[in-house]
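Missing here is one protein chain; the remaining ones are kept as they sit in the complex.
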Amino acid sequence: MPAKILQVEDLEIKYHTKDGILTAIRNTSFDIHEGEIVGVVGESGCGKSTIASAVMRLLPPNGQITAGQMLFRGQDLVQLDEEGLRRLRGKDLAMIFQDAMTSLNPVFSIEQQMLDAQKAQMPGSGRKWQRARTERALAMLERVGIPDAPRQIQEYPHQFSGGMRQRIMIAIALLSNPALLVADEPTSALDVTLEAQILELILGLRDELGTAILYITHDLGVIARICDRLIVMYAGNIVEAGAVLDVFGAPKHPYTQALLRSHPSHSVRADRLRTIRGRVPSLRDLPAGCKFAPRCDMARELCHTAEPDYLPSGDQHVLCHAYGPAWEAAGPTVALPSETRKPLAVKAAKAALASDEVVIKTEQVRTHFRDHVAFLSQILGQRGGAVRAVDGVDIEICRGETLGLVGESGSGKTTLGRTILRLLDPTAGTVIIDGQDITHIPQTKLRPLRARMQMIFQDPCSSLSPRMKMSAILLEPFRIHGVPVDDPKRKVDELLATVGLSSEQAEKYAHQLSGGQARRVGIARALALNPDILVADEPTAGLDVSVAAGILNLLKDLREELNLAYVIITHNLNVLGFIADRVAVMYLGKIVELAETEALFTQPRHPYTEALLSAIPLPDPTLRDKRQQIILTGEIPSARKPPPGCPFHPRCRYAAARCRSDAPPLRALNGGRHLAACHFPERVKAGLSAG
Amino acid sequence: MQYVARPANRYQQFLNRIPVLGDVLRRPLGALGFVIVLAFIVMVIFAPLLTPYSYEEQDIPSMLQGPSQAHWLGTDHLGRDLWARIVFGARIALGVAVPAVGIALVGGVSLGLLAGYLGGLVDDVALVIFDSLQAFPAVILALAILALLGSSLRNVIIVIGLAWTPGYARITRAQVLSARQEPYVEVERSLGANQTRILFRHILPNVVAPLLILAAMDLPVVITFEAGLSFLGLGVRPPTPSWGVILSDGFNFIRHSPWPITWAGLTLIIVTLGFTLFGETLRDVLDPRLSGSRGA
Partner (left out) sequence: MRTYLLKRFVMTVLVLLLVTIYLTLLIHVVPGDAAKTLLGPRANADLIAKTRAAMNLDKPVIAQVGLALWDVLHGSLGTDVFSGRPLNEIVGAALPHTLILAWTSLGLAVLLGVPLGVYSATHPDSWLDRITAVISISFITIPSYVGGLFLLLLFAVQLKVMPAIGLGVRGDVPDYLRHLILPAVALAITWVGYLARLVRASLLEVLNQTYIRAHMAAGLSQRLIFYKYALKNALIPTVAVLGIGVGNLMAGAVFVELIFSRPGMGTLIYNGIQSRNFPVVRAGVLVVAFLFVTANLLADLLYTYLDPRIQLDKTRG
């Protein structure tokens, strides 16, 4: 085994806050070997990022390492002074951050930032050194895949797309060929195909340069794909650590087990997802004993009173009494209160599910956004272009059916969702709801209809009015439509119970809720008037996996109870695999494939779907070598100037001459319900075998 | 390192029970500001009780005196008691500032709502007009108008109100534009709410709150503005005791007595400082996002 490059021993980190001094990291020990990728996984608030900052000694000013040591090649990072750290950071240690927009300085060119970043390593000031630095910077940019580097290096960060910025960030970090790279969620803000590109890049660079990487992420799928070993964190402790294959193969800690089980995928579509009760405790009121005990089904009395020790168990290390010596005498299992949700008073018989009654129908719908050009600019001859967000879409959704809309940022999926509800006016085409053409009816006639079609918005907190209590927010639909409510308080409690919230939440304001709770209130509001149509925009975006699992279960239950026409918009195919009946894949404003979920997952007929499926991070490291990796090149083009012919051809590995000139129509294959817009659907082979 | 909770004393406990003001008073500078503002308000309300003299009672023989037992702050060139004039001057200061800011607030918010809400050509034109109205310093605009209208208390209030209106209109417009983008406003539309309901129930409250804080912070600015106009002889007319008038009288006799200028100047500085400290702390407490920005 290669030498240890970093040894962290008994690390303890505290934050000074106005609530007092909080311990963020406790008794934490781990090693990183040379050239190894170690993943750190856990939900928000578990201390992953604190570990990342601590290793770089970049904790915020109120954070302090209060115990332990971090030996980097035998040198204790905890004891180093600012000057010593600086020398180390420029050379041997480097870091990349989650959001490349905010981690690149906006008012300096890439060149300026790259040249200065080499000063620590190549401090010479002569012309020769200058040239050496420039050459190194250019070489690095080319290595990370920035085209036309000599020109692009003059540009400023905002002139690059998100994926390109992340590449530049990596280029800057690796300029000095560091021994250890700390990566703090570097792909979390990116689309799956870009994420796949960046992960590929990181793996390639590791193999080439032998850089050891400490990789922080909340995504078990990413860990399974690139890491050698993994550390699971919970509430400031490492609860489990070991080789990726061992931990995924036989997770020992109940938290690891629960995390793995709450991952949605199409192989569990028949079931409900396993959620974890409650949520990660705040550092302010950590439970006594095992920090996970209040959420753990197997917790015994001992777990609630004594902290477990971090002990080896087989090939892993686990922080759990169940693998310790005292388990036999740990007392009886403590029953935890069950979290139940009150099912809705069902308004239609369940048998009526999936009738043939078409509720939503669009015909060649187009929604283009014209640029706003101020009056004065118009006089001066400025003409705006248009973004063709939705560009000719036909869909039909029946009562009781769930259609998933999937695509990357800029694919037009959200615009389509809004157009269906006439929150946006289509530029052309027709939208028919329940047989009524609503494309051009005036807003006054539309308003009564709105009671029957609801949307769950993407950003849970900001879609709740900041100056209203939840009770007022939930009664708003009734007030708007003049529906009398006999007992407002009871109605609010009822709605809260429907989405699994307690009635205490009624008195709270948006900023007092967690992301998951806010999302549930948004769902409750959408359900208030018993709609027939529900459009959910990214219902799980930004939520931790265990919380997202709860929301997905809720959405699935509601679908069965309410018998409504459901549109679920997401960038995450896993979600649709779990919940959708049919899936429509969008690319640059067009539907490129539309099929039953199972068919789409196992036998995609469009190269883009194939690439999306291959890019899904699955929490199974054994698939790493078995799965065919299709890494799309380039990025989704601008919807201002879509490419001629098939919009996907510039990134397609099957593209032929015909694809560059003829746009393929969306047509039925094998005469069935499987539609794809591709000239060569038979070439697409790779599906996703049920993992 | 152990965290030891500081024993909360009676005062701290008392502060905990008051929602916003408690947080302001917890900060030393905020507390100082509050005390000054409170003293100023006491001056305004109880002016006649605070001094045995009238602000216009002349006593030529004892003119331009320094501080003494009889006249705490001394007398001016007509032998009037300076303390009495400063105390009653507080009434003028607040009496001009509050209605003037009120006019600007009502006018600015309505215009801004209209421009921001209607958008399009109306918005473009409104912007050009707001810009051109702000194209010269407010003092000069006010001077020009007052020179023509003639100076009186009422005219001063109107002119200040007009001078401040475009600024508020611009801010309101910007707030409306950003509030319209907020997801919760789109939610209202999706629920089927009509435009009026959205504008008045959802946009207006979110627009007005920051503007009220801004208006509170503008009070001291308007007070110095009025005093400045009066100093130039175009605001409040003598013998009404505006602080600016006291300064102006003192300026004419600067070689004979330093006291009128000293006291009136210090009063202006202290009152402005009090309002500013209180206002800034209040803003930080109410809305941390706003800190760092300041209305022109």
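Letters are used for the chains, namely A and B, taken in the order the chains are written, and counting of residues starts over at 1 for each.
Here is the rule we go by: contacts are C-beta pairs under 8 Å (C-beta built on N, C-alpha and C of every residue); 3 or more make two chains touch, one makes a residue touch a chain.
In this text the structure is predicted, and so the values were computed from the model without any measurement.
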| item | value |
| --- | --- |
| Given B:14, B:46, B:136 or B:200, the one touching the chain that is not displayed | B:136 |
| Touching the absent chain when the full complex is considered, from A:9, A:99, A:142 or A:561 | A:99 |
| Residue, one of B:46, B:200 or B:251, that touches the chain absent here | B:251 |
| Among B:78, B:114 or B:145, residue touching the chain not depicted | B:145 |
| Selected residue (touches chain absent from view) among A:11, A:24, A:41 or A:56 | A:56 |
| Hidden partner chain, residues of chain A it touches | 56, 58, 82, 86-91, 93-95, 97, 99, 102-109, 116-117, 119-121, 156, 158, 169, 172-173, 175-176, 182, 371-372, 374, 376-377, 380-382 |
| Residues of chain B in contact with the chain not shown | 29, 128-129, 131-133, 135-141, 143-149, 220, 224, 227-228, 231-232, 234, 247, 250-251, 254-255, 258, 261-262, 265, 268-269, 272-273, 276-277, 280, 291-292, 294, 296 |
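Quick note on the criterion: only the chains that are shown with their structure count from here on.
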| item | value |
| --- | --- |
| Rounded Å distance, chain A centre to chain B centre (Cα mean) | 48 |
| Sites on chain B touched by chain A in the complex | 1-3, 5, 120-121, 124-125, 128, 182-184, 186-194, 197, 202, 205-206, 209 |
| Chain A residues touching chain B - in the complex, by the definition given at the top | 14, 20-21, 64, 66, 374-376, 421, 423, 443-444, 446-451, 454-455, 457-459, 462-467, 476-477, 480-481, 522, 525 |
